[in-house]
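In what follows, a single structure is set out as structure tokens and then discussed.
Let's look at subunit A:
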Amino acid sequence: METVFNHPLFLPVSMIVVIIAVFPLLAGYIVLIERKVLADFQVRLGPMRVGPHGLLQPIADALKLLLKEDIIPADSDKGIFWFAPVISTFTALTAFAVIPFSEKLAVADVNVGVLVIMAMSAVGILGIILGGWSSNSHYPLLGALRSAAQLVSYEVALSFALISGLMVAGTLSMQGIVKAQQDRHIWFIFENYGFMIVPFVVYLISATAETNRAPFDLPEAESELVAGFHTEYSGFRWALYFLAEYANIFVVSSVAVTLFWGGWLRPFPAVAWLEMPLNVGLPVLIFLGSGASSLILVKKLKDPVQQKTLVGAAFLCMGVAVPFLIPAVNAAIIGLFWFLFKVAVFVYIMIWFRGTFPRFRYDQLMNIGWKIMIPIGMASVVVNALLGMLRAS
Partner candidate 1 sequence: METFSFYAFAVLVLGGAILTITRRSAVHSAISLIVSLVGVAGLYLLQQAEFLFAVQIVLYIGGIMVLFLFVIMLVNLDEAAKERQFNGQWLIALICATVVGLQVAWFMTKGAGALKLAQVPVAAAQTGAPVSPGNVEAIADVLFSEYLLPFEVASVLLLVAVVGSVVMAKKRI
Partner candidate 2 sequence: MSVDDAIRFLPELILILAATLIMVCDPLTSTHRKSTLAVLAFVALLAALAATAYSSTDPGKAFFGMIVVDGFATFFRAIVIVVGLLTVLSSNRFLEREGANSGEFYALLLFSISGQSMMAASNELIILFIGLEISSIASYVMAGFLRDDSRANESALKYFLLGSFASAFLLYGIALVYGVTGATNLSDIGSRMQPDSLLGGVAAALMFVGFGFKISGAPFQMWAPDVYQGAPTPVTAFLSAGPKAAAFAVFVRVFTVAFGNIGDRWEPLIWISALLSMTIGNFAALGQTNVKRMLAYSSIAHAGYVLVAITARSESGVAAVMFYLGAYALMNVGAFTVVGHISRKGERYLRVEDLSGLGVRQPLTAAMFSIFLLSFIGVPLTAGFFGKFYIFKAALQSDLIWLTVLGLLNSAVAAYYYLRVLVVMYMQEPGEAVNEVEPLSPALRLSLICSAAGTLILGIFPSGALHFAVKSAVLK
């Protein structure tokens, strides 16, 4: 047993298993949060039926999707139609391989980590294009063309934003980037006299476009293209596309967190006296608080089964707070907590965008990409290079 644990491949393999097993569930819950938050923006309740406050909705959705009939259009290119969603999901999940969840928790620390993520997102475009084309139908084809044009355009701006970040970090390795921030006692968003905020904003906007999220969700604009490239998809294949989309959201958020917001570092990583309140106090407060506040909601529920479920969920939430109180365990998991916490903030921001901004017109989208984002991205590379030299000298 000891040899198994100490085997160099043990941690990566178990990480892979955990990610592939857990992420679909996580994606389901991101969808639930998205629906709930959007509902709140629009002063509705959102899903309420399955489980208390719709808490079990993702599981019901997953079952439904698995059991639905898998329709393949008669005139489609069957092989490609089958394979296209697999490309999208495969690439999206492969990108997880280089994400540094904490100092120890990562499948692999590749010395070209950022490029691997770029490569995977680039290949992922193929899934969308081929899916849209193989359906042999007008709306999917138009959706696929739009998305290809959009992704290729925004990838340029995205790369420029990444280059600014990489110049400050001096490495392409994802762990190396976080370690550089640890050594320099600063999150890179505040580096270069605060000018790194510019590439970060460019990154955030381009990343939103890269993931086909509102307000850049032209490829699947329901009012004009039905559902865009996946109009003809149903059942599990459709679910794969959605899994890929949410995986991509998670990945771009992770890159933003790693490159600009300190990865698994806590705020003010060099200020020692903040260790206690931030590393122990905050997580305990969050988990205990949210558990306790959901207990209040129990009384409003009428169905006893739902009441019991909510109580169980509340105690589960409070139970998560316990490991943070044990110093040895805390040290092991606090990095993961901070990383996921920051990623969650980004996921929330993306949902917020969707609830707030109206969709762009196609020409506006291209104008923003080519005439605003790319020039700003380029300029920020130059300015950050100069500032970096100034800082170093």
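With respect to how the candidates were assembled, all candidates are chains of the complex that A comes from, given by their letters.
In this section, contacts are C-beta pairs under 8 Å (C-beta built on N, C-alpha and C of every residue); 3 or more make two chains touch, one makes a residue touch a chain; residues count from 1.
Model, not experiment: these values are computed from the prediction.
Colleague: Hey, among 1 or 2, which one's touching subunit A in this complex?
Modeller: In this complex, among candidates 1 or 2, subunit A touches 1.
Colleague: Along subunit A, where are the residues that touch candidate 1 in the complex?
Modeller: 77, 80, 110-112, 115-116, 118-119, 121-123, 125-126, 129-130, 133, 141, 144-145, 148-149, 151-152, 155, 172
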